[in-house]
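Part of the complex only, each chain left as placed.
By letter and in written order, the chains are A, B, C and D; residue numbering begins at 1 in each of them.
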Amino acid sequence: MNLNVYLAGQIHDDWREDVKQKAKEKNLPLQFFEPMTNHDRSDDIGEEILGKQPDAIFKDEAASAINNLRTKILMQKSDVVIALFGEDYKQWNAAMDVGSAVALGKPVILIRPSSLHHPAKEMANRAQLVVTDIDQALQALSYIFETE
Amino acid sequence: MNLNVYLAGQIHDDWREDVKQKAKEKNLPLQFFEPMTNHDRSDDIGEEILGKQPDAIFKDEAASAINNLRTKILMQKSDVVIALFGEDYKQWNAAMDVGSAVALGKPVILIRPSSLHHPAKEMANRAQLVVTDIDQALQALSYIFETE
Amino acid sequence: MNLNVYLAGQIHDDWREDVKQKAKEKNLPLQFFEPMTNHDRSDDIGEEILGKQPDAIFKDEAASAINNLRTKILMQKSDVVIALFGEDYKQWNAAMDVGSAVALGKPVILIRPSSLHHPAKEMANRAQLVVTDIDQALQALSYIFETE
Amino acid sequence: MNLNVYLAGQIHDDWREDVKQKAKEKNLPLQFFEPMTNHDRSDDIGEEILGKQPDAIFKDEAASAINNLRTKILMQKSDVVIALFGEDYKQWNAAMDVGSAVALGKPVILIRPSSLHHPAKEMANRAQLVVTDIDQALQALSYIFETE
């Protein structure tokens, strides 16, 4: 059995590489899907494909159409979603992804620092599991494959 | 025909009263559902019902279980969701509600100030309509009932 | 038992009034839902609510966001869809509505002149019933309430 | 990860070959599904299998039953739908496919010339992405596989 894991959340540091590296060390049969993590590319993809837009709002709309195309397809192919929230930025797209995943019946593992417990509390309640770091999330995924 | 409208979003000002007042002025046959808007009550409801919890995280978990019970029931009874985002706070619960609503097939009207277009861009793309103020949201709902 | 009927299709003549008048004459317990049938209003509703848009394409996008908000809500409340196609215009929105309705499990009654049988053939195959005029569609709806 | 792509739309030119050729050049792991693109074969398949029909309408009904059998099976196996609209013909079947795909949760990439923005506006609003040419559609699909 293999599992597909969508890595939702902020794209401002390289936490996804950490997840992938640690999964590899544990030899877990996981395939990871993720959004475009090159931040500039993610912001510019709308104009890259559709050309110059009238203003910053339309530029964002063009980019998010393409980024959501990616998210929709990849999330539908996933068995479980890991969503990581950090201290900075609004991260509304990640919170929306949590809502979508739960409504689609995909279990969510929420990673958030304890300091963020209050704003993340409703997500925590909807998530199947709440942890504070990547190692814990991988322990949980590893546990699915263990027999004793 | 009546429509049920769930008012998702921040509970730090009285924007929902504004929506309801304006709907009344327009004589729109709308029934509004909303989260508990008394912020302290919302934060304390877990301990109010379940008793003192071990720490602030468990207090939040208890409260969000009850607040999400309310949200789940009310959103399932809604035909359309209005979600308002403001400048302050993380508002992850509201973003999660947007994701849930879209995945459940409920159209979302997103209200956000233009200044927030960038962090709200993925939500904007998933919403059926994006506006910047309450009057526009009500114009759109009014339009559903108009014949010319 | 009452039935809700969504009247999809072109808005360039007043065929919906004909449907409603004939349903009234037959005393059928039908409630009709329909798109905005004032064509100019339908085209302008985006700018009416959201303000001037950068060009005609963005104007259309703004209008269709609001028109689709209306369609989505009304179609979900409907038990059956009547879709009428005429000789003029592309009418792609109506054809899309047929696809949506069928996928949502709503039976579709397709009205089209015999002359259009070839371009309408795939829709005809997906529709539950194909007729050539409004009287036939109402006869079929009337039959649902008849016992002999 | 491989993606299955259904190529909906008109069968009057060889745009699908163009898509497939360009996907090959980009080495994209895409499998394409499509309707019967031999137009005469598509029109005649009903009588080819079921024998001579009473008239042109019944001939069309027989053909569309078999063409829709093909479409239904292939669309259910697809992860994403590309729908191309051109200047000529009614193309109602393609518009219906867009409606079906969206209702089934399959993201749609709509390709249409800018000149058709008005009749295509409601489809544009329901599509996940709207572009004007095949290259843009493939750029978007390519982007799903890119990591930077």
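One rule holds for everything that comes next: a contact is a pair of C-beta atoms (placed from the backbone, for glycine too) under 8 Å apart; a residue touches a chain by one contact, two chains touch by 3 or more.
Note that the structure is a prediction, hence the values are computed from the model and not measured.
A single sequence accounts for all chains of the complex, and while 4 copies are shown, the assembly in the file contains 8.
By our rule, only the chains that are shown with their structure count from here on.
Identification of common neighbours of subunit A and subunit D yields C.
The chain with its Cα centroid farthest from the Cα centroid of subunit A is C.
In summary, the pair subunit B and subunit C forms a contact in which the copies contribute largely different residue numbers, shared numbers making up under half of all those used.
Here the CA centre of subunit B is 31 Å from the CA centre of subunit C. Computed centre separation for the pair subunit A/subunit B is 23 angstrom, with centres defined by C-alpha atoms. Residue numbers of subunit A whose C-beta contacts span two or more other chains: 65, 68.
Taken together, the touching pairs give a contact graph of some other shape, not a line, ring, star or complete one. In summary, the structure contains touching chain pairs A-B, A-C, A-D, B-C, C-D. By the touch rule above, subunit A contacts subunit B in their complex via residues 56-57, 60-61, 63-65, 67-68, 71, 85, 89-93, 95-104, 114, 116-126. Residues 1, 3, 79-80, 105, 107, 109, 128-131, 136, 139-140, 143-144, 146-148 of subunit B are the ones that touch subunit C when the two sit in their complex. For subunit C in complex with subunit B, the residues that touch the partner chain are 31, 33-34, 36-38, 41, 45, 48-50, 65-66, 68-70, 72-74, 76-77.
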